[in-house]
Structure formats: structure tokens, C-alpha cells
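A single protein chain has been removed from this complex, and every other one stays in its place.
Presenting chain A:
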Amino acid sequence: MEVKDANAALLSNFEVYQLLTDLKQQRKESGKTKQSSGQQNLNTIMYETLKYISKTPCRYQSPEIVREFLVAMKDHKLTKAEKLQLLNHRPVSAVEIQLMVEESEERLTEEQIESLLQTVTNILPGDPEEQQRDSAMATEDKGDQA
């Protein structure tokens, strides 16, 4: 076996999630005609990886959302790795952005960080339950203040 290119492309969690769910669908449809002895490793890794990725914000994404996100990110001048991390983690606070973007204090001003956060939270869908809870709490606060 020969490795031609150990780093041909970076994959986002969403792409791997899609690939694994399609594979799972295919295997379910083809039935249990395959011997399970050799397939055990594949089953294990598929199950664990799907379990892990399902807990990240990737399960709410779609190819159009990812494309929209990348187009919006063009103006912010971030490296590929940083955009990938933003896509995979969906940061909601400035602290998280500082972790993912190298030397963020030098490269981005406060307003830029704010606008970056806004773009991320607007384009990438988060956990719908959490968003409902957040908006409920926000209206509660407004109610208290009033």
C-alpha cells in the first residue's frame, strides 16, 4: 500500500457526517448480506464518529449554508484552517474566536470580531432548542427591565 498524498484536502465535520450517514443508509438498504466479521471495525468507527459529530453544530448544516458561510468569510481574510474551525465549532463569544484565530488581537479589531461573530451566528444554524431558550431568556430579561 502506498500513500500518494497524506494531505490531499481538509474535510469539514459536516462533510464527514454526510458521508457516514449516506454510507449507513446504503448498508441498511443492502441488508445483512455481508459477513459481519470483517465489517466490525467499520461498524465501530462509523458508530463512534457519528455519535461524536452528532453532538457538534454540524448536524444542522447543509451544503448551501456552508457555501454561504465561505462566501461571507471572504472579506475577513482568515486562513483556511481558521475558517474550518469556525465552521466546525460555531463560536458564540469573542473568547472562542480568539482561540481559533491566531494573533486575533493584532489582526482583528473589536468591531471586526463582533461582525465575525454576527456572521457566524447568523449564517450557521445552532441548536434550535438552545436558540429558543436563549430568545426566551432574552425576552424575560427585557420584561424584567421594563
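As a working rule, a residue touches a chain if its C-beta (ideal position, glycine included) is under 8 Å from a C-beta of that chain, and two chains touch if they have at least 3 such contacts; residues count from 1.
To be clear about the criterion, contacts and distances are computed from a predicted model.
Asker: Tell me the UniProt protein name of the chain this structure doesn't show, selecting from "High-affinity nitrate transporter", "Origin recognition complex subunit 4", "DNA-directed RNA polymerase subunit" or "Immediate early response gene 5 protein".
Answerer: "DNA-directed RNA polymerase subunit"
Asker: From the list A:E68, A:E96 or A:D127, which touches the chain that is not on show?
Answerer: Hidden-chain contact among the options goes to A:E96.
Asker: What residues on chain A make contact with the chain left out of this view?
Answerer: Answer for chain A: residues 1-13, 15-16, 19-20, 23, 34, 38-39, 41-42, 44-46, 48-49, 51-52, 56, 81, 85, 88-89, 93, 95-96, 98-100, 102 touch the chain left out.
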